[in-house]
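Right, one structure below, let's go through it.
What follows is an incomplete set of chains from the complex, kept in their original frame.
The letters A, B and C name the chains in turn, as written, and every chain counts its residues from 1.
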Amino acid sequence: MGVRYKLGCELSYEVQGPTVFIFNLEVAKLQRHRDLTEHLTITPDHSRRSYVVPDIHNRYFALSAEAGPLQVKYEAEVTLDVFRADPDTIRETPLEALPLDIMPFLLPSRFVSSDRLSAFAQKEFGQLPKGHNRVTAICNWIYDNLDYQPGSSDSQTTADESLILRAGVCRDFAHLGTAFCRALNIPARFVSCYAYGLEPRDFHAVFEAYLDGRWWLFDATRQANLDGLVRIGVGRDAAEIAFATPFGPFQPGPIKITIDHADGSPELPGRTTDAISTEEPAPNAGAN
Amino acid sequence: MGVRYKLGCELSYEVQGPTVFIFNLEVAKLQRHRDLTEHLTITPDHSRRSYVVPDIHNRYFALSAEAGPLQVKYEAEVTLDVFRADPDTIRETPLEALPLDIMPFLLPSRFVSSDRLSAFAQKEFGQLPKGHNRVTAICNWIYDNLDYQPGSSDSQTTADESLILRAGVCRDFAHLGTAFCRALNIPARFVSCYAYGLEPRDFHAVFEAYLDGRWWLFDATRQANLDGLVRIGVGRDAAEIAFATPFGPFQPGPIKITIDHADGSPELPGRTTDAISTEEPAPNAGAN
Amino acid sequence: MGVRYKLGCELSYEVQGPTVFIFNLEVAKLQRHRDLTEHLTITPDHSRRSYVVPDIHNRYFALSAEAGPLQVKYEAEVTLDVFRADPDTIRETPLEALPLDIMPFLLPSRFVSSDRLSAFAQKEFGQLPKGHNRVTAICNWIYDNLDYQPGSSDSQTTADESLILRAGVCRDFAHLGTAFCRALNIPARFVSCYAYGLEPRDFHAVFEAYLDGRWWLFDATRQANLDGLVRIGVGRDAAEIAFATPFGPFQPGPIKITIDHADGSPELPGRTTDAISTEEPAPNAGAN
């Protein structure tokens, strides 16, 4: 079951002095990421430290580079076995039933200024029927009201700024979707991924909302298919899951991202109308 | 060993409709919080769900209240056995030796806009010798340059705003100290606590910086003694560890916080010149 | 012709040390403010300096107060002879025909962050037919999308913040209307006035847009009638025409504003559907 993808990335840097890099670019080891094989090549070779966040499954590795060229190449194959459901059947989890470990995803974070957007979110989405379709309505609103416009934002742009500027890139669309959800008391988190069908090829950012005991994927940019997203990391916002967080002086070089059907089949699937999740139900859902 | 405190709080609300409350006001179960006895009374009685954050030890409990009065009373006794060291001996942990699970405390968060303050922090503190004394210098700078001024900030005030306004309360002083540390690549986190000697009595906010493999306490307000802080929670910033996070309509009533020597001894200790920690060394320090 | 109003205000202060006050509360001497009689009483008596801004007609007076009580009482009668037109006939003045002395009212100012709102304004109003009705559409949008909510803003709130918060008072509604106009290259300015029918009685803020060679009044709050606004001042935004700008320590006392029909007739007129101006055509319109 599932679709097998061959994917990877190549990052290159001209390091200009001692620099610690923390990377988050490996495929998350989820149950629904089946039969993962992968290979990571650092040139020149460096010892690495690695860390997997419990529950969340983000995989970080760190290395200390000296001045000179640095190349990171990651290649993987994975079978993505998404969970599908009829969106009409997915209700919102009432606050009183939310697992408490999910609470941080209700709170504002650096780029997800949900505390400033509560009136906005209530006015636009507060009267809609609760459930998966309400979050889809949020995505539709963002798609209709913001321009996808490279160069319109930078690494410090917050959700409320994107809303004022009415423009952004995938990062900003995901931050704003996350912000509206949190403002409505729907837990939401930022997701980085390899996205099948995305043009031009790049790392992609989408978001997940917690509904009916499970995290569901949403993409307000409509640039990739929900059932072709191979997750790297999840976090409060973009700060937590940058694909590279360098501490030190460097010049970035070219970046190359790939994701293809492992069997070489060329066709692009049509956009699914199913609700899509790559998570199992939250272990604590309804329990505590 | 240690000093035994008798402490607690009484919170009261006039709930105006169905409201979920999440509280974070119980004493954290740290090794150095010895012989904790405690009693929590909710009036009227409510079933509660509770959650302790792994590693971090924050204790949350949630309840669903209907319209009407709600009172939360917490009473505890605990022996606080702080760890003391000579500040001159405490170095900064180099980036390449930082445990990766501490990385989130290097990142900007909602109220700790450290990404905007890197030039400021470098210019003011970048040339100082690294170590515990540098963080003390940050605290001194904040104490000297900001006015402690109730009413000068609100629940959305960020560290860079406090810096511009040159005023704030304990929350803002802690956010700014945290922000300067993170901007200098020193992991730092926000701390809520019962503070012996604080006048007027209230919940207090300070911060911790991670140095030499351990979290150390700092208080830029100088309003309480570092060796008399009984920790409730730690977090990226104030959003994560509000003593109460209510979802629903309510009016707050009076709040009462107490902390006294358990044996009734009246004297206020002098301010310590030791470096103070209530944490054990980080389990991963230097390991991965 | 016109309607005669009896109006005034009483301001009181407890001055706590040497304080210079600049006031802008006298009725502007416009041609359409006919037969103005007025009386200003300062208690205790102070010498005043006064200044009338050329073309703009704002009237400022300044005084230097010592510690002690200060009371300012202004009483006036004026016949307001508004200019009325059919809104459908009022076109926008094309940029190439705008008098250059009106240019400052196209620029962003402290609270009118029109430079940040250009995409927003273009998306919401860019496709509407140009003219008086487009500015009415802006007012309708603000009325429909923002809550009039005392306490939701403060003296530093900007138009883009009001848009995010979806709430404000008359000052904020006027700033946002002004910002949208400027973002669409329609000159617009902030107006302070005595407003017949406003409840509760207070100073009121509305805005004017320059269309078809003349300044026209707009009120996005719908709290007063456009044909019952007696102008005090116009400016780039609220900063320029505060009714009182004090430099020094003081406590404000009660404020009382009145405006009634001079003949005592009680009835409140219905809301006009005419376009309303209290200005003559701009002297330079089309000339240079």
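Criterion: contacts are C-beta pairs under 8 Å (C-beta built on N, C-alpha and C of every residue); 3 or more make two chains touch, one makes a residue touch a chain.
What you are looking at is a predicted structure, and each value in this text was computed from that prediction instead of being measured.
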Of the full homomeric complex, 3 copies appear; what's the total? 4
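Definition applied: only the chains that are shown with their structure count from here on.
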Which word fits how the chains touch one another: line, ring, star, complete or other? line
Counting only Cα atoms for the centres, state how far subunit A is from subunit B in Å. 30
Centre-to-centre distance between subunit C and subunit B (centres being mean Cα positions), rounded to whole Å: 47
Tell me, which residues of subunit A touch at least two other chains? 116
Footprint of subunit A on subunit B - complex, ascending: 20, 22, 49-51, 53-54, 60, 62, 64, 95-96, 99-101, 103-104, 107-110, 112-113, 115-116, 155-156, 185, 236, 239-240, 245, 247, 288
Can you list the residues on subunit C that touch subunit A in the complex? 116-117, 119-120, 123, 145, 147, 160, 163-167
